[in-house]
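One protein chain is absent from this view; the other protein chains keep their places.
Here is chain A:
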């Protein structure tokens, strides 16, 4: 599934990020494919706020649709 589909407090693993620019940005922020992240807030049809360790990042819904994630069991 894609990142925009996850709900608040859900933990997921990033499988792939379609946009090359977003991948490079994410790497600098500390997020790469395989990173475990938690959704700490979500605005309906708006951005998803992810946390990895203590780092929080807001990702717009358009980009979130291009990020494949895998849910944590």
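To be clear about the criterion, a contact is a pair of C-beta atoms (placed from the backbone, for glycine too) under 8 Å apart; a residue touches a chain by one contact, two chains touch by 3 or more; residues count from 1.
Please note the rule applied: contacts and distances are computed from a predicted model.
S.K.: The chain dropped from view, which UniProt name applies: "Molybdopterin binding domain-containing oxidoreductase", "Ferrous iron transport protein B", "pre-crRNA processing endonuclease" or "Thiolase family protein"?
M.R.: "Ferrous iron transport protein B"
S.K.: Could you pull out which residues of chain A are in touch with the chain that's been left out?
M.R.: 20-30, 32, 40-41, 43-47, 49, 51-64
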